[in-house]
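One chain of protein is taken out of this complex; the other chains stay put.
Coming up: subunit A.
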Amino acid sequence: MGLPKASAPSRGKGSAESAMAVVRSNPFEVKVNRQKFDILGRKTKNDVGLPGVSRSKAIKKRTQTLLKEYKEKEKTNVFKDKRFGEYNTKISPEEKMIRRFTLERQQNYGKKNIYNLNEDEELTHYGQSLAEIEKINDIVDSDSDTEERGTLSAELTAAHFGGGGGLLRKKASSGQEDEEEKPKSRKELIEELIAKSKQEKQVRQSQRESALELTEKLDNDWKEIQTLMARKTPKSERKDKEVEKPKPDEYDMIVRELGFEMKAKPSERMKTEEELAKEEQARLQKLEADRLRRMRGIDEQETKKKPSHVSADDLADGFILDKDDRRLLSYKDGKINIENEEEEEDKEQEEEEGEEEEEEGEEEEGGKEDNENDQSEEESAAEDEEDVAADNHSDLESDLESEEEAAGNKEEKKDETTGDESQNMEGLDPKMEAAKAELPYTFAVPESYETFKSLLAGRTIEQQLIILERIQKCNHPSLAVGNKTKLEKLFGFLLDYIGELANLDLPDLKAIDKLILPLYNLCQMFPEAAGGSMKFVLRDAAHDMEEAIEVKGRATFPGLDTLIYLKITSLLFPTSDFWHPVVTPAFIYMSQLLTKCRITTLQDVIKGLFICCLFLEYISLSRRFVPELINFLVGILHISLPKKQAQGYTVVHPFTPMGKNLELLLVCDKKDLESWQKQNLPLSIVNRLKEASRTEVNHIRLSCLALCFDLIKRCAVLYESLPSFHEIMHPVKILLTQHVPEWYHGALKELENKAKHYTPLVCEKKKPVPLKQYTPKIVKVLEFGRKQGGNKKEQERKRLIHKHKREFKGAVREIRKDNQFLARMQLSEIMERDSARKRKVKELLSSLATQEGEWKAMRRKKMKN
């Protein structure tokens, strides 16, 4: 069954609106696009079409635009209507007029007579000229001169505006009698008001005071009653004690002890030696497995999802102990010590705490309940203390006695706590205490670097270490809330201090060596903060270098402090991680150092070699490939050669094939060569090269070269497994075999043997492409009308292609229709012209015929005549 085909609409219909209505009702005008399937929820735009209407619309549009253009073709003059918004249908005619008006005004503005200052604009209010109103006002004023008017208006204003009206009126009216009275009454009124408000205030205050008194009384009563009742909550109990009887009696103590004993849980049994060893081994294994996982850079997401799992890796964090643990420790004296021995790394800190608790336990027996209670109740201790203080202050007004008592209590407490700590210290290492009796036992964490330095100034390194240790212990984060941030700062200070020590003319490396340990401990406590400050240090160094490059165009190697920092980084953080927030920037920084810094002196060479060592240490576990390292080593070998040697290798950036610093490491003297003994390079050289004899300098050079050879050896071992090992080592090999003089070869034999080992090359494999299947691919449709598959970029591309195709088609169709329309127009023009011509010819012929006829008739007439 075919659908009724829409007949062509009759042309030239009138207004579109009425036509549409007519057309819609006419079934012959409507074309229905039948759908094969009805799909629920799909909205169809084009189910019904009106071909006739749309066609007539299109034709109309073309006659308006295209035809016009066509007719005006090759005609130069065009009439342009430049009136504002003439063709803009969006603006209503009214608005159009307004806009035109404003434009006109704007045009005229400023062109007026310069002496007309204010008169071009007439101000209006509600359509009335303000000037007019002013005139009327004057009249009113003159009227109000009479007394009656004045009083009436005064009443009115008073009624409407209150006191303010009087003031206003006072200004407005001048020379009135009641003027003297008015301000007086006002003054009175205000005074009255003030008095009233004061009174109210007083009443309120007294009420509140009485309420306070009442509540206080009630409190006291309640406390009295409460003491009679059984003790329920420790807090209220304590408060009560402080107020009522600051010195606990024996009975209370027994009750409390019993209460605690009830709460004590059964503890774990003691572990045997084997078990302990096993545990330790398991822990290390777990840590190692973790490290490997990070090195491969896999399942980082996973770790992100469960941070708790990762936190197991730093057992060192266990410094911050749980409530339960502490309680357990405090009551099981014997066990603590053993456990401390077991848990090896962990911690003098914990031990410390344990002992603290112990001693508190002893004190408990002594009868200092309040104090002990505070301490055992974990971190809230300080807060509680404050609570107590606050309570005391609230009581301040009511009874002075208790206040005094409380104050005394507090002082007592303070003495005790300090005493506690000092005792602890003594308990911990009595020998040291005896030796360094002059050192204070407690230290506040220094707030600034200056105070920190002054703290350490003039002390021996051992004393400094003890000071640091004590600072850490006295300000353990579990003791007070603010301690964590303070200690975090301490890490930064320590870093600065180390940098300063390294930058001395004679760097105190031994001290730095010792200071590493506290640094490590602090880092274990606050990994984030430590990482942050380490990054900060590195960033500063990198920015310094960048600046130097920008300003001078070249960079120099940094001082010893930066080298030490880089070394410390490798001590504090795992360098084998695939990505690490501190180590990865350090890597990039070192790479920059090796590629950008000029090498002009022997010290530069040593610094460079130090960085090479760092690189090797960083990658010793992960065996990652560092191109800069090989480049640098090749460069070092290159500068050890005499000039103008035949080359089969190329050196890159910091080294040049030709230049002034070429023979920096060249040793020509055979005697020095023979007298040279392998010795370690002292790091202090980096800061200051002593005036040395030529032999000594040559010895340093030889040490550098030995180091270089050793590094090459290590590289060869590390990179053996890389597929293009030989390409990487190619320049080194050429240098060693061809250019380096004979007398180095003894040290190289080993390396060459190793380098000969060649790994077979394997081609990369790809996943086999699966065969195309004819089973339908089932895809979840998440959104209708949207193309599935591909990533976002691809989808966007597909969408654009689709859009382009559609637009292109549409444009082609439009152009075709335009051409058809034009052709039609041209044809009709031609037809018209032809018909006109035909008509004219006909006319001519007929006129000729009539002429001829007339002429013939005339002739016939004449003939007749």
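One rule holds in what follows: contacts are C-beta pairs under 8 Å (C-beta built on N, C-alpha and C of every residue); 3 or more make two chains touch, one makes a residue touch a chain; residues count from 1.
Basically, contacts and distances are computed from a predicted model.
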item: Name per UniProt, for the chain absent here [options: "General transcription factor IIH subunit", "Transporter", "Small ribosomal subunit protein uS7m" or "Nucleolar complex associated 4 homolog"]; value: "Nucleolar complex associated 4 homolog"
item: Candidate in contact with the missing chain, chosen from A:Lys36, A:His125, A:Lys671 or A:Lys793; value: A:Lys793
item: Hidden partner chain, touching residue among A:Leu504, A:Leu641, A:Ile728 or A:Leu822; value: A:Ile728
item: Chain not shown: contacting residue from A:Thr562, A:Asn631 or A:Asn698; value: A:Asn631
item: Residue, one of A:Pro682, A:Gly810 or A:Gly853, that touches the chain absent here; value: A:Pro682
item: Touch with the omitted chain, as defined above, among A:Leu276, A:Cys613, A:Leu641 or A:Val697; value: A:Cys613
item: Hidden partner chain, residues of subunit A it touches; value: 284, 287, 290-291, 294, 297, 303-304, 307, 310-311, 313-314, 316, 345, 509-510, 512-514, 516-517, 520, 523-524, 527-528, 530-531, 535, 538-539, 542-543, 546, 564, 567-568, 570-574, 577-582, 584-585, 587-589, 591-592, 595-596, 610, 613, 616-620, 622-628, 630-631, 650, 652-653, 680-684, 703, 706-707, 710-711, 714, 722-728, 758, 760-767, 793-794, 797
